[in-house]
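These notes concern the structure reproduced below.
All protein chains but one are shown in place.
Going in written order, the chains are labelled A and B, and every chain counts its residues from 1.
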Amino acid sequence: MILTQEALKLPQINYVALSPMLILFGAATVGVLVEAFAGRGRRYPVQLGLSLVSLVAALVMVVRVAHTRELTAGGAVAVDGPALFLEGTLAVLGIVALLLVAERSLEPGGPFVAVAAVTAGTEADRVQAQRRDAGTEVYPLLLFALGGMMLFVSANDLLTMFVALEVFSLPLYLMCGLARRRRLLSQEAALKYFLLGAFASAFFLFGIAMIYGYAGQINFAAIHEAIQSSTNDRILLYLGLALLAIGLLFKAAAVPFHVWTPDVYQGAPTPVTAFMAACTKVAAFGALLRVIYVAFERTAWDLRLVIGGIAVLTMVVGSVLAVTQTDIKRLLAYSSIANAGYLLVGVLAVGGNGNHDGLASSMFYLVAYGFSVVAAFGVVTLVRDADGEATHLSRWAGLGRRSPLYAGLFTFLLLAFAGIPLTSGFTSKFAVFGAALASGQAWLVVLGAITSVILAFPYLRVVVLVWLSEPGENTPTVSIPGALTSAALAIGALATLLLGIAPQPLLDLSSRAAEFVR
Amino acid sequence: MRSTGMRLIVGTLRCMRGYLGSYATLGLLLVVGAAALTGAFGVNRLLRPGRPGDPAGKFANYECGLDPVGGDWAQVQIRYYLYAYLYVLFAVESVFLFPWAVVFALPGFGRTAVVEMGIFVGVLALGLLYAWRKRVLRWT
Partner (left out) sequence: MTWVLVAVLAVPAVGAVFRSRAVAAGAAAIAFLLSVALATGRSDGGLTGPIRPWHQLDVSWVPGLNLRFHLGVDGISYPLVVLTTLLTLLCCVYLLWTDGDGTLAALLLVIEVGIVGVFLALDLVLFFVFFEIVLLPMYAVIAGWGGAGRRPAARKFVLYTLFGSVLLLVGVFVVVSRAGTADLVVLSAQHMLPADTQLAAFILLSIAFAVKSPLWPLHTWLPDAHTEAPTVGSVILAGVLLKMGTYGLLRVAVGVLPDGARRVAPVLGVLAVTAILVGGLVCLAQTELKRLIAYSSVGHMGFVLLGIATLTATGFEAALIGNVAHGIITGLLFFLAGAIKDRTHTGDLSELGGLRETAPYLSGILGYAAIASLGLPGLAGFWGEAFAVIAALRRGGPLWTVLAVLAALGGALAAAYFLRLLYRVTHGAARPAVVGIGEPVPGELVAWAPLVVLALAVGLVPALVLGVAQTAVQVMAP
């Protein structure tokens, strides 16, 4: 191809509209510099302050540009309702997760390893576990991940989306391996997540190639056009779409691409697990919604059966396997899988002839679930014994006697997961199922309702265990949380309650935002 | 039987005309390659004399020239990896400098292009800086 002056123009970039993610990337870069130049003792306050300020600044900028609806950066990034809504969600959930990450009063130095390169199980490892300081690389990593997620949900072509996918995945792989205790488990989780994630990325990339082969374009609007007008073999389109979907559903933890979830959730440091459970889900579903309804709307009808099948599988497998779990983090992991299934029901509800309730309710669900799950993992960080967190369910017996406040809080959050009225879990499930029924997905709603009953059982079992069992000798204590964890728990629980009692403002907001630009 | 074979061939040919035609050629090549390999080994097996036995040195690491010394499991300094990594980072990213150099002179690009490339190289340099401060570059 010969480059002509007409063919190549400098793309217009609306820096203000992109500022939320630019702020995060900039702050993360500064964070790397802080790591390189600030003294060991000063890094923690500086990094924490920097991360908090940048996240708040990003949130402020999201609010300031809330009415922007445009494509920018040469059509590579869409700044529209869903993108801004999800960027705001990511910023808020990121702040709450950051509070958990930064907590240092629960154990000396916090939950992160001081020297990540130490071989697990050696004498040096035991020494580092006793150190009162910790590495602070996790803060820039968190900011990079959040920035990548924001780009992921607003990417408007497949390559930008792939770059964003890598930008947020790589920090996540690293963060999984940073646990101070149980380092082998943590490193195994990181490696597993990395290997499977790399496979998923490869699928995604191959999918992009296929779609490019079909449409000759990677831009969503152009793909949308091409699906109507292209004369190429449609096999390419479907193959590409399937491969893309594998990449996205992997991040969303949908069955059968879910196998990494329990291991990674269990092995990763609990604050990181909280961050992944809340924010990765937002990013993955934000991107999935955009891909399906901006680029592939004309094939949505063909997709319906496949995604419906995956949704059913995800709901059933997630809820049934949750029943058999004996570790609280694995239980929450399977519950997060099942919730991915409910979200897929919401994704399918979008298709119903111009029905924006589906999109709005899916976004509402993401917010509601994010707050609850962050708070739930926050409680998990509190239940600990001399050996770190006690996550085996048998250790939780009789916890209600020892510390009724946190047991009560956890019970409330579990009830929210179970979808009991007056919690956000009920309103969000109701909204999603209602939208699905309105778009004619009755069978999905029935299965969703049945699986949510199955899923209620493990939660109830935990509640019974916590309240009605006698505390055993090895029932661990609940540590008194520092200000940061307390703040995270308070925000999460309050949001769960508020979204259950007065969800209308957020429902309005999400429904105003529920319009993609193409 | 014959008609099935015919259909298969016709179908293959039809496929080859479509977009996936080049892939079909590739697939055919793979099949032929695999067949040649297995065929050669199979013929070898049929034709060669069977010579059981255990002559001295048959299972040594090398059957030619020098006697092997030491074990076959050698550790490599991890520093090689880090150096190689840093090198590859810059080597690969320099690919982007070429298209940049082409558009640099076009009207409207000049200053913006310089600044953007500055940011790009700056971010890369940041990684090097970080590595330097973390004493990755010190050999001993």
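Observations on the structure shown:
FYI, contacts are C-beta pairs under 8 Å (C-beta built on N, C-alpha and C of every residue); 3 or more make two chains touch, one makes a residue touch a chain.
The shown structure was predicted, so the numbers you read here are calculated from the model rather than taken from an experiment.
Taking every chain of the complex into account, the chain not shown here touches A. Residue A:L460 is the one among A:A38, A:A120, A:A222 or A:L460 that touches the chain not shown.
Only one of A:L359, A:A416 or A:L507 touches the chain withheld from this view, namely A:L507.
In the complete assembly, the contact with the undisplayed chain comes from A:A449, out of A:A202, A:L305, A:L405 or A:A449.
In the complete complex, the residue from A:I420, A:L497 or A:V517 that touches the missing chain is A:I420.
Seen from subunit A, the chain kept out of the figure touches residues 415, 420-422, 426-427, 430-431, 433-434, 437-438, 442, 445-446, 449-450, 452-453, 456, 460, 464, 467-468, 502-504, 507-508, 511.
Convention: only the chains that are shown with their structure count from here on.
On the subunit B side of its complex with subunit A, the touching residues are 18-20, 102-103, 106-109, 112, 123, 126-127, 129-130, 132-134. Contacts from subunit A toward subunit B in the complex involve residues 3, 5, 8-10, 29, 32-33, 35-37, 213, 232-233, 235-236.
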